[in-house]
Structures are given as structure tokens and as C-alpha cells.
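What follows is a structure written as C-alpha cells; I'll ask about it next.
Shown here is a partial selection of chains from the complex, left in place.
Going by the order they are written in, the chains are A and B; count residues from 1 in each one.
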Amino acid sequence: MSSVSHRQLQVQPLAEIGQLKIHGRTTGELAPLTLFWTGSAVELNVRASELWMEAESGYDHHESWISILINNVPVSRQMLNAGRHWICVFRGMNPERVKNIRLVKEVQAMSGDPGCYLQFHAVRTDGGFLPVEDKPYRIEFVGDSITSGEGVIGAKAEEDWIPAWFSGVHNYTAMTAEAVQADYRVVSQSGWGVLSSWDNNPQGNIPDIYEQVCGLLTGHHNEALGAHQKNDFGSWQPDVVVVNLGTNDDGAFHSPEWQDETTGQRYKQRLKEDGSYHEEDLAAFESAVTKFVGKLRTCNPDAHIVWVYGMLGLSLMPAIYRAVDTYIKSTGDRNVSVFQLPDTTSETIGARTHPGLLAHQQTAQELSGYIRGLLSGS
Amino acid sequence: MSSVSHRQLQVQPLAEIGQLKIHGRTTGELAPLTLFWTGSAVELNVRASELWMEAESGYDHHESWISILINNVPVSRQMLNAGRHWICVFRGMNPERVKNIRLVKEVQAMSGDPGCYLQFHAVRTDGGFLPVEDKPYRIEFVGDSITSGEGVIGAKAEEDWIPAWFSGVHNYTAMTAEAVQADYRVVSQSGWGVLSSWDNNPQGNIPDIYEQVCGLLTGHHNEALGAHQKNDFGSWQPDVVVVNLGTNDDGAFHSPEWQDETTGQRYKQRLKEDGSYHEEDLAAFESAVTKFVGKLRTCNPDAHIVWVYGMLGLSLMPAIYRAVDTYIKSTGDRNVSVFQLPDTTSETIGARTHPGLLAHQQTAQELSGYIRGLLSGS
């Protein structure tokens, strides 16, 4: 497979290429490869003059976008139309030199679009492949719209909720991983929290779907693609798990109640008259944090678990500290910590009043410093 | 045409849309619109939820790339495969809000590829169009690979000469124009100079093709598209003409002779034994500069003409000053000046040992300051 022949373009199914490196949680299936989460990617080292990749994209509402990196530099970023298409990754290059190529999913898994999926079937090239080395470390990021890179792209005035404004590449996750030399995965969803989504929907919580490959996806097609399979944690154990959740849990306190249409049950995180969090509801949030840390530990026995918070305000930070404290005291597990991220300012904000590129860069700088400390101390 | 109807996507030929704004030299033809030069663009204000653009691209060797800007922010950058394709510019947006859209040619006109062209035929949208305002000023940039943005994209180690590494958007031309609030056009070609190209080919000179729409293109198809038509200078008079040429003329002194295969004539800008420029050949360069300034003045009677130089070394600067001096003394035309650009350093270099993004930003900052002075003084 790594023999080099430059004469003619040959199609090869992904499943027949031994030296692919897949980033992000998948089912392991390569025929075709389905990428679920933002930042998920297919990476390869290829000695060739030309390379095409066959992608398949579908959606009811929200189309997929990808970025192409050549030798670690973003070169192309594009919307994928529905259907199966050959994408030219590069052409006209020196056939003797090896290129590192990465096609990255720029958009989060779409819990609200049962028809949304992104797949890669095959490559077409005149060359051959070489192995891709692993980075020294592995990080898993778990989060919400911030971690999905919502608002990194686009003018500050943009208000539409569309995939175009998301980025997996210009994202603190990618930058932090690069800074500490880590492979990384992302599990994230806009609007979701630890206990509920920003609008009090109790199903909009990350912990419930954490153990599946991509449990928040809906629809028969995604189920058939294996999104609901149990994730194989044994195959990829991170050195660090970064959880960036809480922002939407705070939102729930400030949003109207959510009613379950089937049961009629109403859900609402309450504020007291003086504007402070209602103790019972705050306790429910803290309990959810404590439990989620426990689940993360079960799935990732040796990882440093770091709960990060603060890019869009700090109001739940004391509760997060308490909840993590409770976890540590009840388990004796001291490999868990809390780290405050820098707040987004009028200079660093992006589209849709979300953190912009500068905010992600600042977060990556501070977070990578903190993670470097964890990794060197262990 | 500017009435708004959001129900269904309707195809409209470009020629039927009254409110388009076209950037860059064209023949005026809209059925279809051919974009020749880097930085050329079609711009429109559209009130719609969705917009597609039908592009047609062809090439023998060098494919075209475009960037899409939404509300002045780059959102997508992609290679265009050969053929006629519908490109989705945006979808799923608020149908009531007006978006400013710009599709920009990222790659220079390709003198070496007679089959290379880029066209736009039609739009498909559920909305209507509004007028695009002109900027207060107009600038024309004339240059070589630096002005073509060669090397702005890509890793520093890249050596292949391919369109992927060019950018019209992340380019000092675009940044300078933005900083001084100007519409702008670019006339540029990698390897070309005032007197000859870097390899002493006397046909690789910009002055000879300056008066045509895009006179350096070859092939019957480009001729049929009107590339060789006389440019209608009267229709678009710049306030400032920036000429960034000389770097390849210096290269000619350090490159082997070029032989015209039909006439057998040899061309060579000579160095003396001590490494200095041969006086006769330097004089030929200066004469070419002086004449080109005269031609620029003929075509642009009221513009400030600024010869800029220095992003890749300063060796011909004294000759440029002399040549411009000669022009001024012989004509009394004092609306011509010379401005040194900041040199590219190991920190600011990009791909293919060309100025990188940081070099273009630094140049734009200094050049826009200088141009602001010209514009406020006039």
C-alpha cells in the first residue's frame, strides 16, 4: 500500500488503506467512515502529486462543512452539498514529497437534525500512503457551543444559527492540543449542559450520552450508522479530559420552564426573588456535576479530569468547585481539578455573541499552560 | 429585481441583476461574467435565506480558487473543479436581513495556462437584491507574485508552484484597500517585471499588457473571452495607482540568459565582475520604469502614482528613484512618488520563500498610512 506509483489516479476505498489515522469517536467502521463530532478528522501521509477524497453528506436542515489542512496549515474550508462528491485535496504537487493531509469536520454533531451525516468513502491518488505517528498525549474535550466553536467564523453582527459560523479548526480545542502535542477528541453540543439544556430540557444533558459513540444524534439513519453504540473507551484512553460545561446550566436558571409534551412534566431551574440561584436547583446542578465526574472517571480511569469554565461568565463557578470537592471527598480521587478560563470581552467576541478567534486563542494559551503542568507533574 | 420573495429558489442570470458590483477589470460582459485577475470579485447585497452561484471553471494546468465573504468576513475558500457547478454561498439564514456577499478570485490570471478561466453565470436565491455602494476611493495595484499573494497560504516548507498557495483576500492589496476605504483592482503576474521576467524573457513585462483587459492571457479561449480587448480606463479611474514591480527585474540580473526560440536572440541583464549591475542593463531597467510611469499617467490622468518596493529586498531602489526622478523632471508631473515597503523576515515569511500573512499585514499597515497621507493631501 505504501508503494509509490505516480502514473495514474487510482481509487482506493478507505477500508483498504492501512495507514489512515482517524480522529474523533467512531464506530471503527471504514466502509464508509462516518465522522460524528466536530474536530473529527481523517489524517494521512501521502506521497503523491494529486489526491481526491470521496465524501458523502446528507442533512435535513444543517449541512456539513470541512476544512482541509496540508502540512498542518488550513488551506480550504467549504460547505458540503448533499450527496456523494469527489473533493480535490491537492493536485500538481511534487510526487516525490510526502504531504500530511487532514480533512476536519468543522461542525458539531447535530442533535436537531436526524438527517445530518458526513462520511468518507474512498481516496483517488497517483501515490501511496505512509504511517501517521501518534502525538505524545491524548486529550478529550467535552462541552457545549463554546467547545463546538460556534461564532468563531462570521461577523459580530451575525445572529443566524447556521453551520457556517462553527469551526473545529479555529477552536481552543485544536489550539490547546497543538500546544501540548496531543491528539484530541471533542464531544460537544450547542445549548446543552450537565443537568439540562439552556431552555430547561432535561434531555439536553451531555452525561446521558457520554458513553455512546455519538448518543445525541437522532433518526434511524444515524442509529444505523452506529451513533448509539457503546463507545469503546479501551481503544483510546486520554491523558486529560477537559469538561467545559455549565454555561447552559446557568442559562436554564434565566430561561422559561420546559414542558415535556408527552408526560406534561415541567422543568425549571429557579432563581429566587433576590436573583440568586434557588438552593434546591443549584444542588441538583451540583449533583449532576459530581455524578458526571464519576462517570468520566469510570470511563477514563487514569486521566486528569479538568473542569473548565468562564469563557462566558463565572456565575456557577462556586457550585462547580463545591461539586468537584464533593466528588474528591467522597472518592479520595485527587486527579480532578477546576480551572477558570478567561472571559470573553468586547475585543475577543465573535459571531452570535460567542467567543471569537481571539477568545479561543487566549483560552488555548492559558489552558495549555495548565495542562502542561498536569502532564509534567504526573 | 429588488422585490423580496422567499418562497422558492429562482435562478437569475447575472446579466439580469441590476445591482451587482463587479471588482477587477472585465470586458463588461455579464453573460457570463469572466473574472481575470486576482482579487477580482462579484459583490452583491441580497435579502434572502439562501443563495447559490453558478460558476464555471476550466484549466489545462492551474485550477481556480475562490473565497466567499459574508458581511466582509471570509467564510469559505475552495478549489473549483473543472466544469460548471452551483456553489452554495449560504443557506438557512434570516430571509429578512440583507447580507453583503463577495466571491473573490483567489488566484492570479495564469499567463502560462491558456486553458485557465473562471466565470459566473447565474444566481439562485429565494430573495432579491439591493444596490452595493461604492467606497470613497479607488486603488489599482500593479505587481508580480508578491501582489498575487503567492505564498500567503501554506506551510513555510512548501515549494510547489500551485494555485493553492495564492490568496487575493489575505493580501496586502485587499488589506490596504480596506484600511483606506477603497475599491480596488489588481494587475499582477508571478515572475514578471518592468523590463522582463525573472528569467530574462522580455515578454514577461507588465507594461506591454497593461492597457488590455488582461493582455497576458494566452489561448484562443481567453482571446474569445475578451482578455485582449483594450481596457476601458474611462469607466474606472483610480485615485491611486500602486506599482510593486522590480523584484523580478533584479532576478533577471542573477539568472541565465533567455533565448527567443524563433529569432534566436538572447536576452540577459548582466552583472559586472564585482557583482554590481552592469550600467547599460541597469539603464534599460530605469528606462522601462520611466516609460511605464508615463503609460500609467496616460491611462490614469489624475491618479497618485506610487512605486513601491522592498518586500523581498531593496537592491534596485536607487534605480527606481532615479527613473521616477527622470520622469518627473522631464514631465513636471509631481504626482508620482516612491515608497519603500518593509522587508520580509524569517518571522513574516510564508510559503515558497514569499511574504506570508504577517508580511502582508505589515505592508498594508505602512502602505495604507502613506496612501492616507496622499489622499488627504490632494
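In this section, a residue touches a chain if its C-beta (ideal position, glycine included) is under 8 Å from a C-beta of that chain, and two chains touch if they have at least 3 such contacts.
Keep in mind that what you see is a predicted model, and the values were worked out from it rather than measured.
Count of copies in the whole complex in this file: 4, from one repeated sequence with 2 chains shown in place.
Simple rule for what comes next: only the chains that are shown with their structure count from here on.
The angle of the rotation superposing chain A on chain B, based on CA atoms and rounded to the nearest 5, is 180 degrees. Contact residues on chain B toward chain A in their complex (touch as defined above): 61-63, 65, 70-73, 75-79, 81, 88, 90-94, 97, 153-155, 157-160, 162, 164.
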